[in-house]
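Just one protein chain is left out here, and the rest sit where they should.
Think of it as A and B in the order they're written, each chain with its own count starting at 1.
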Amino acid sequence: MDAHPPGPSQSVSLRHVLKKFGSFLAVRDLSLEVAAGEFVTLLGPSGCGKTTTLRMIAGLMPQDGGEIRFGDRRVDLLPANRRNVGLVFQNYALFPHMTVAENIGFGLRMRGWPKAKQQAQIDRYLALVRLEGLAGRKPGQLSGGQQQRVAVARALAFGPDLVLLDEPLSNLDAKLREQVRIDLRAIQREARQTTLFVTHDQVEALAMSDRVVLMNQGEIEQIGAPQELYTRPATEFAARFIGANNLIAGQLVEGGEAPRVAIEGQDIALRASSSAGAVGQTVWLCVRPEQVKISAIAEGPPDAVAARLTDMIFQGGTMLVEAAAPGIGKLRAECPPAEVAQLRPGDAVMLSLDGGHVVAR
Amino acid sequence: MELAEGALRRRRRRQDLLFFRLCTAPALLLTLLVGIAPLALMLVQSFIDQDSEAWTARYYVDSFTSSFFTRTLMTTLAMAAGVAACAIVIGLPMAYLLARRSWARNLLMPVITVPRMLPFVVVGYAMILLLAPMTGVLNKLLVDWGILAAPLFILFDWPGQALAFGYSAIVVAIGILTGVLMAVDPQLEDAAVSLGASRLRGFFTVTLPLGMPGVIAAGALIFTAVTTAYSIPVMLAGRVPYMISIVVATNLLTLEQPHLAYAQAVVVSVIAVAATAFAQIVLSRYGRQ
Partner (left out) sequence: MLARLAWAVYLTVLLAWLVFPIALVVIASFEGDLQVSLALRQFSLDAYRAIPRGYWESFRFTVSVAALATVCSLLISVPAAWGLVRGRLPERGVVSNLVLLPDIVPQLILGIALLTVFIPLRLSNSFAGVLLALMAMNLAMGLRFSEALLSGMAEEYEQAAQSLGAGRLTVFRLIVLPMIAPGVAIAALFLFMQNLIVFELLFFIAGPRATPISILLFSDIIDRGVVPQAIGMSALLVYAGIAFYAAVAMLLGPKYLAGTLMSRKG
């Protein structure tokens, strides 16, 4: 039955996938291509349809339309147990009555692998997730991070076409999460495993993915590499959801290579670095906090905005500065603490907001 | 193409349903055969004349026009309601203690639990050993101590039966009330006390209203159990039957009036099911609050 040997796994394609709950469209006409070996993240707020999509791919929820293919094999009419998908649940769902080795070997056992081959594969994947000594333990005797690695090994061991990860890091504490993020990515690369990862945490999505699929209200807002999503959000939703953008209302007055935005209620036009709008359109100018330059009132460049500091929050490596600009509203800046050591809340400053990204309003 | 897919998906869902329906089928079938069908048959037969096999309501009319039947039914219901009320009042303080003090639970739980694991017959035997007019331990003690001039002849009469029912009923009441009161947050009562209520007032204004579902559930359970009890009423029977179950059984077994017995059984079950349903309705009202 070993029809799907481990190794470079399948590409995945979703075409016009649809899911209704009564009259509510949870997933509307979703199409997505994932290359073999790629790590793609479905990112979005809760209720955006990302988990529903994952469950439809796994076969745990019937879909109402569209088709799903792994390679050229059509799977959406197959039951879950014949799709050859590795699934890692948020709570891991490790079988509590089985040992770590039995958990990892479950998929092999279901595929009728001979005992010796099963054992070799279990050992291989125990080594991959660095749990060699714990084969005989029960899940209840493991830490959260160890359980998570067992769940990953279990999902990989039988050589699935695709691995699905459903918020697998949300039950770990912050420090562990960072380590597991790196581990998980390393394991995925080593296994060259096509992976779909679902999360609402943009930091995870940006740090781990080859590509990020940003979803909202059952639809794809934007697909792109993490850097692209971060620096050039395609829509207002993307700009608001990813990073703590400053969104400034304005009108696009110049397009092309050097776009300029006239700020509403102000007599200035700011230079932007990129634009997703047409000239004359009302737009948002998105400026990342780390792009905002703070200077004392006398030294400000000509196109800077006058503002008053309202709060300064020390974050270790950076200082988060909040300022109120008359006519624009609250703005946030992030900079090395040394740069703003002289400033205090209440001081008048100039904020340089150049180099932002423009999205349609 | 689209149509075929839709049909396939629907077929998959139908197969799923079929699989799970097959899982429930044996339970459903057995219940229908050994539960629903006999009850339905009994109901039907209670409306059929035993001799002429014609439809008739005469067994119901006969029952309710017989003063013997109605009187016995009334004494039964009075007995059941009385026992339920007394058992709850008597059991409530104990249940409160068990719910609030874990040492009491650990210590007294066997005393509360073991009696529930006994057949009523054994309880009946115990009552006879305790209360029998000449040989009963209690009677002998009371006479020996000079508290009573002559032994009490209460066992084979309604007080004896009430005591025997009460024994099991108190145990049931304590069990259920303890479970419900344990679910009531003790901090609520503490809050009432800190606001100036006395402990007793706190109990009656805060804990008891929240524990009311337990009172209702225990009441309904005891009421129906006593209404349809058979072993105790026969074991401790006096000259006049107080309990309706004896009337029904006599019609069925001795007087060879099965259809009359069915009609009376239907009357009794309507009362019992109504009590349970009433409790359920009140409980769901509580649940919604």
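Rule of thumb we're sticking to: contacts are C-beta pairs under 8 Å (C-beta built on N, C-alpha and C of every residue); 3 or more make two chains touch, one makes a residue touch a chain.
Keep in mind that what you see is a predicted model, and the values were worked out from it rather than measured.
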Only one of B:Leu130, B:Val143 or B:Leu210 touches the unshown chain, namely B:Leu130
Options A:Gly66, A:Gly86 or A:Pro168, residue touching the unrepresented chain: A:Gly86
Of B:Ala7, B:Leu30 or B:Ala191, the one touching the omitted chain in the full complex: B:Leu30
Those residues of chain B that touch the unshown chain are 16-17, 19-24, 26-28, 30-32, 34-39, 41-42, 45, 90, 93-94, 97-99, 102, 105-106, 108-130, 135, 137, 167, 170-171, 175-176, 178-180, 182, 217, 220-221, 224-225, 227-231, 234-235, 245, 248-249, 252-253, 258, 261-262, 265, 268-269, 272-273, 276, 279
Positions on chain A where the hidden chain makes contact: 58-60, 79-87, 89, 91, 93-97, 106-107, 110-111, 154, 158
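In this section, only the chains that are shown with their structure count from here on.
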Starting from the mean Cα coordinates of chain A and chain B, work out the distance between those two points in Å. 59
Within their complex, state which residues of chain A touch chain B. 62-65, 67, 77, 79
Complex contacts: residues of chain B adjacent to chain A: 2, 5, 8-9, 12-13
